[in-house]
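Quick one: the structure is below, questions incoming.
Yeah, one chain of the complex is gone here, protein chain that is, but the others are all in their spots.
This part shows subunit A:
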């Protein structure tokens, strides 16, 4: 059995507190027709599963559940695949325990 499919990351993210900065995502994916290997890697490595394939086979990001670890930045910024900045002050994930 594939373990990954049995873990519901969405449920994990519900434990966390977020203040979503609606309409101002802090991560952007560069427009593309065919995703690069780096972009495809983000589908699996992002611990909040923020990256998904749309029905055209392109990688999309939804930052609402982002835990701001920076992993996608380390992988996707050097190739220009993504743009990464911090959320505005006070927005984003708020750890109670950390």
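FYI, a contact is a pair of C-beta atoms (placed from the backbone, for glycine too) under 8 Å apart; a residue touches a chain by one contact, two chains touch by 3 or more; residues count from 1.
Note that in this section contacts and distances are computed from a predicted model.
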Per UniProt record, name of the chain withheld from view ["Protein FixC", "Cell division protein FtsW (Lipid II flippase)", "ABC transporter substrate-binding protein" or "Sec-dependent nitrous-oxide reductase"]: "Protein FixC"
Residues of subunit A in contact with the chain not shown: 3-4, 6-7, 9, 12-13, 15-16, 19, 38, 41, 44-45, 47-49, 67-71, 73-75, 77-78, 84-90, 92-98
